[in-house]
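All protein chains of the complex are present and in place, except for one that has been dropped.
Up next, chain A:
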Amino acid sequence: MFSFKPDRSQYPAPGPDGKLQIDLETGKYLKLWQGPNHPGITGNMSVELTVCGDEVVEGKTHVGYLHRGFEKLMERRTFIQVFPIVCRVCVPEPDFNEYCYAAAVEDLAGIEAPEYAQWMRTLILEMGRFNSYMMFLGGIGGALGLGITGQWMTYVRDLMLDRFEELTGARIYHMFILPGGVRGHLPEGFEGRMEEVLDTAERYLADIDRVMFSNSVFKTRTKGVGVIDPALFEPYGVTGPNARAGGVAKDLRKDSPYLVYDQLDFEVATATDSDIFARATVRRADVQTSIDLIRQILKKMPKTGPAMAKIPNVLHWKIPRGETYIKGECSRGEYGYYLVTDGTGYPRRINVRGPSYTHAMALLEHLIPGTNISDVAALMVSLHTYPPEIER
């Protein structure tokens, strides 16, 4: 009914530089900018599409709308002053930046965060992952015209933001994971209120299952569309749910456990088809994993204990010469901070490895040709990319 069979033979062959030799004067092709302000784009970036009819012949990604030079800004700030800005590298899931930066500093400064802080960090990261997936589930429905999922998931995400607010003091940029530990303990009665949120979330997720994953329109438009050949995973640096949807059961929480993940019980969700639908189902399963993990953490984590390790006076904190790479599994794949110190009070170099960098640019450009113009938005959302983290 909705089948779309692209026929590459009708277009000129790519030139030696890999680009199509297209003459726009012929009137056969049209240049179309999807973004930077467009409901079918994830965040502030744009895709320059060359279309022929409703078939996309070529897509070129344009980023830079959100470039704020964070990595350079960090080099001009003391180690503690970097802390408030790292979260801004990725708006929807800021906590991973806080964790990676804090862990990198601790690694080079020879500090170990207390056990309570380790559990708290894990809790924060899972709450952040949950919220990130709320945005995905809302977004993927929205990209296909199913607006209600966006409204529901925004509501559920907002409930989780309430929990973030009472725990960390902020809704979006939590600034809670300090080098050395975390800034506080669980407020009283937090577990009960969190359970209410998780219950509500599960009810709405059940509705998502009915309205989206059991929806014939959704299935038809996503199954077999935007397939990533597993052979591309390695050359294109594909990690996280995008790879797991293609049968690669890789998850840093399992493969190289950090924080307290080795004390938690969970399975890594995978799928085989590597299409938009598979990627969505992997993420749907991941949300449930996060919900279960939050419950487990609240049950298992120590009730008391220091939240912060003893750290030097932050006003003139110097860290010995060294380099380290701290990585973790965020909702989109491997997230990492590469920190180089030179013995002064400032980082010599910080490099942020965000999964969106590969997924939203090289991979997307590779996947776009041959798709239907109406599927570009869904394809893009299915890769679950966040432009702020591409550009830093």
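Quick notes on this structure:
The definition used in the following text is that a contact is a pair of C-beta atoms (placed from the backbone, for glycine too) under 8 Å apart; a residue touches a chain by one contact, two chains touch by 3 or more; residues count from 1.
Simple rule for what comes next: contacts and distances are computed from a predicted model.
Only one chain is not pictured, and the protein name UniProt records for it, out of "Cytochrome bc1 complex cytochrome b subunit", "Membrane bound protein complex subunit mbxN", "Sulfur-oxidizing protein SoxZ" or "Amino acid ABC transporter permease", is "Membrane bound protein complex subunit mbxN".
Note that of A:Arg68, A:Arg210 or A:Arg321, the residue touching the chain absent from this view is A:Arg210. Contact with the undisplayed chain is limited, among A:Glu165, A:Asp229 or A:Asp262, to A:Glu165.
In the complete complex, the residue from A:Ile85, A:Leu232, A:Ala285 or A:Val340 that touches the missing chain is A:Ile85.
In the full complex, chain A touches the omitted chain through residues 77-78, 80-85, 148, 155, 162, 165-170, 173, 175, 180, 183-185, 187, 207, 210-212, 214-216, 219-220, 307-308, 310-316.
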